[in-house]
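All protein chains but one are shown in place.
Coming up: chain A.
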């Protein structure tokens, strides 16, 4: 079957038995795994819901605007001035998100308006003819065969003259039957289209506008101006455009992160290292919402697939359904050990003994601690959200996004951090008009439990404001505006002295109020910003392993192949080639290595042009043995190894000299 192109798999006869055997021996493990995977499915379904909602929400207003624009009554016909309605959709530079956006747009347009929606991409429309063919095919949703296109189509139509299959007449026929209000033609990647082609299309559509109600939508990755520059004035005159801005991907990603990771009701959290990695990747390389959600999904998958203690994340888990091994595994968790040591330090030996001896006791403890740990993590997240809102309300100059604050909090760096100090200092200086906003923003976040009595503060503030007569806001003693610098010249020396303006009675009261708020908040932040890694059972609650995720999404295939060939022992782990490791490059070339690996290492030593005859000589010197048969064997290996290097793209033929090949890849570049 190996030389067949494609086939449907049929198992060899002896297959059945092996399959059965496998199933029995892993049944116990399998059962537990499927229980864990059930939890995974449940949790991920919630997350997926969130992601979906976020994405829908992100461009809801844009989509609505576009739909309204499309369904707006055609202004053109009655005025005698005919222009094609054109929506310029500024979709931003992250091309990967354009496809899903236009899909969502199409769904919405089809559902909410009586219009046909046709999406064209540059790949399927290299010229006007194929563009029209495509368009017609999509409008009329014909599924006929398109082999012998032009002729067959023409001959079969008996009514009137034959119509070529790129004639918009087809659309008109279809329109007389269906009577749609608008025919929306969306050009997804307008930059990739030839400008001349676009002009032709616009020209053509315009000439049909009296019969077919076209609306054009252009997806633009750059800017409306550059789109305009590409079109000729004549084409532009036929267009009546409106600009729509799509929410940019980085903002979407930020909200997505807020919804899925830095949110209060998430049972399993992605750890700070992983989050940072994923966000950095978004920032530096891809900008792709799907990539982020895939990463999250895979993290969830890995956690539940590989970590057997993750079963404790099940909400109503009972002791009976839990296998013993899981509890044993819990006893081996680093955080369990740390916790036990803490208990021992505080001389709770009885408790420790119980934990070690009684499975049931351990189960109850773990169950309780998982819940409390989740609460602690939720509190941390809540504090982060409070902090972000506080900074927003205070209108702090340096804008730090929620994701980065959350990551700092989750890695335990936020307590005592300059960021927090800076925020607290500016609270001290806040004036009464801003304080109102701050308190209101706290109040607005209902889902977050804040141990500070916001209402009391609000009432106190209102009382103070009532007593005031003038319109100037109240200031605190720390406000810079109450300070002034005074310069005095004493004995030809300038002296600077700080002077505090006298505070009014109300200002003093206000300062006290602020001081109380400050202290309350400070206590709150200091109390909640703990280091989550130190948390008991953090292995269950937080997934922060880099290993499978990075390799799975950002593989290093070149490195893998170079390593396999450069030091095959790393993979093979055999006894014969292992001596190579410590003695350096010279010793590495032992004859026992696979032929391709030997040849590859010789290849590494040579220059950009390689003489195959010399390569053969060197290869033969290393692996060759005496005798006619062995000569053949060595040569066969050499040929195979060289062919493999060619297959992998390391060498290519050179015509510069006879029997020479050109080096293509340098190791480690």
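Before moving on, here are some points about what is shown:
Keep in mind that, in the parts below, contacts are C-beta pairs under 8 Å (C-beta built on N, C-alpha and C of every residue); 3 or more make two chains touch, one makes a residue touch a chain; residues count from 1.
The criterion applied here is as follows: contacts and distances are computed from a predicted model.
Of "SDHC, cytochrome b subunit of succinate dehydrogenase", "Origin recognition complex subunit 2", "ER membrane protein complex subunit 1" or "Chromosome disjunction protein 3", only "Origin recognition complex subunit 2" is the UniProt protein name of the chain excluded from the display. From the options A:123, A:334 or A:418, the residue with contact to the chain not on display is A:123. Among A:332, A:471 or A:608, only A:608 touches the chain that is left out of the view. Which of A:162, A:468, A:533 or A:663 touches the hidden chain is settled by the complete complex: it is A:663. Within the full complex, the residue among A:276, A:516, A:533 or A:646 touching the omitted chain is A:646. Although one chain is hidden here, its contacts on chain A can still be listed: residues 1-12, 15-16, 18-19, 22-23, 37, 95-96, 98-99, 123-124, 143, 145-147, 286, 288, 290-291, 294, 297-298, 301, 305, 551-553, 555, 557-558, 560-562, 564-565, 568, 571-574, 576, 585, 592, 594, 596, 605-614, 616-617, 629, 632-633, 635-637, 639-640, 642-644, 646-649, 651-661, 663, 665-669.
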